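One structure, pasted below without further comment.
Left out: one protein chain. Kept in place: all the others.
Coming up: chain A.
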Amino acid sequence: MMHHFEHAFCSYKYCLTKQNIKFSLDPIWFVLHSKLSIALDINSTCAKVAFVIISKSMNSPTPQFVPSRLSIYEPIHQIGIWGENFKRNGNPNTSTSLIVEVDNKLENESETTSHEMLAPTNNYEQEASKPIDKIQRRLAQNREAARKSRLRKKAYVQQLENSRLKLIQLEQELQRATQQGLYMGGVLEGSHIGFSGTVNSGIAAFEMEYGRWVDVQHRQICELRTALNAHISDIELRILVKSGMGHYFELFRMKSTVAKADVFYVISGVWKTSAERFFSWIGGFRPSELLKVLVPQLDPLTEQQILEVCNLKQSCQQAEDALSQGLEKLQETVSSTVAGGPVAEVSYIPQVATAMEKLEALVSFVNQADHLRQETLQQMSRILTTRQAARGLLALGEYFHRLRALSTLWVTRPPEPSLP
């Protein structure tokens, strides 16, 4: 409705200018004009009312001017008539009551500018141009605001589109990464492809977590190194030792979770680098080997400590042997189960199903092996002083770091020269 009035006013102004009418004749005009300019911006209903009131007072044929049904072209004609009426009936006296009425209708929405316009002056001419300009300016502002709003909307929609595309890209990347993770396992095991979604997600989640674990490990090693060189207090060192130990325990927890998803994945050490895998024992490092690496780095040790470390080495060895033998027994059991019944027969489902059940014991083996590693680390921390423990953790972390570097170097080694 609003833009109709806009048009009405523009065209009216045009008409009047063309006819060179000084429309300063009637106070009503000013009131109407200023109020309506505000009304245009704010409330079309009041403007409608104002129009009806004014037109009725003119005793002019009103039917032509129907505010509710203004089309773009009508007002030009109607306002032309209206202008004629003004010419004919310029009667200030009849207008006072109307001013009041119009005022009342529009009072709520009046701005400061309107008050200035209320006082009728004799010099309407100059001030007549101001309201027109005001309307012009306001219309221009409206157009500008609308244009800006359209541009903003366009920009926002563009942003949404971009975000949507990015999301699709990320999803595809994730899909690809999961597939690759699967393929890695597939290369060595040949059994991961075709697994259900939950297994994939367990392994994918572990691989992501493990990547982060290695990064944190590296950071902790650097911190330990700096701390030891800086000769910080034992209390502070104790905190570093505790967090270092806790970090290894965190890895054991992660492994326990993924073992439930796929125990073969853990036990074959797919997630490790090739050099680490070479030393792997039931999905991780062998505790007795660990001690062999650590002890030379811990000199000097007291007599008591040497004895305790020796005992620990022996206990580790015994526990490892027990676990290894248990694992052998499991292999025998599974093997005999799978081979059970005449091998010449085609049907093998019951044997394989039974073997599956027995393989569940593998999860216990992984857990027991990690438990042994954890206990070994804790016993070492009991035997050693804080400073020695810090050095031990540093040595351990550095050792694995070098194994990983060895793996990387191995992968990038130059190809074998071709035979002559």
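Rule of thumb we're sticking to: a contact is a pair of C-beta atoms (placed from the backbone, for glycine too) under 8 Å apart; a residue touches a chain by one contact, two chains touch by 3 or more; residues count from 1.
Just so it is clear, contacts and distances are computed from a predicted model.
Colleague: Refer to UniProt and select, among "serine C-palmitoyltransferase", "Eukaryotic translation initiation factor 3 subunit H", "Glutaredoxin domain-containing protein" or "Telomere length regulation protein TEL2 homolog", the name of the complex member that is left out.
Modeller: For the chain missing from the view, the UniProt record says "Glutaredoxin domain-containing protein".
Colleague: Which is it among A:Ala275, A:Val338, A:Ala361 or A:Leu406 that touches the chain not included here?
Modeller: A:Ala361
Colleague: Of A:Ser243, A:Ser256, A:Gln351 or A:Gln379, which one is in contact with the hidden chain?
Modeller: The missing chain is touched by A:Gln379.
Colleague: One chain is left out of this view; which of A:Gln297, A:Thr333 or A:Gln351 touches it in the full complex?
Modeller: With A:Gln297, A:Thr333 or A:Gln351 as choices, the missing chain is touched by A:Thr333.
Colleague: So which bits of chain A touch the chain we can't see?
Modeller: Residue positions of chain A that touch the missing chain: 308, 311-312, 315-316, 318-319, 321-323, 325-327, 329-330, 333, 361, 364-365, 368, 371-372, 375-376, 379, 382.
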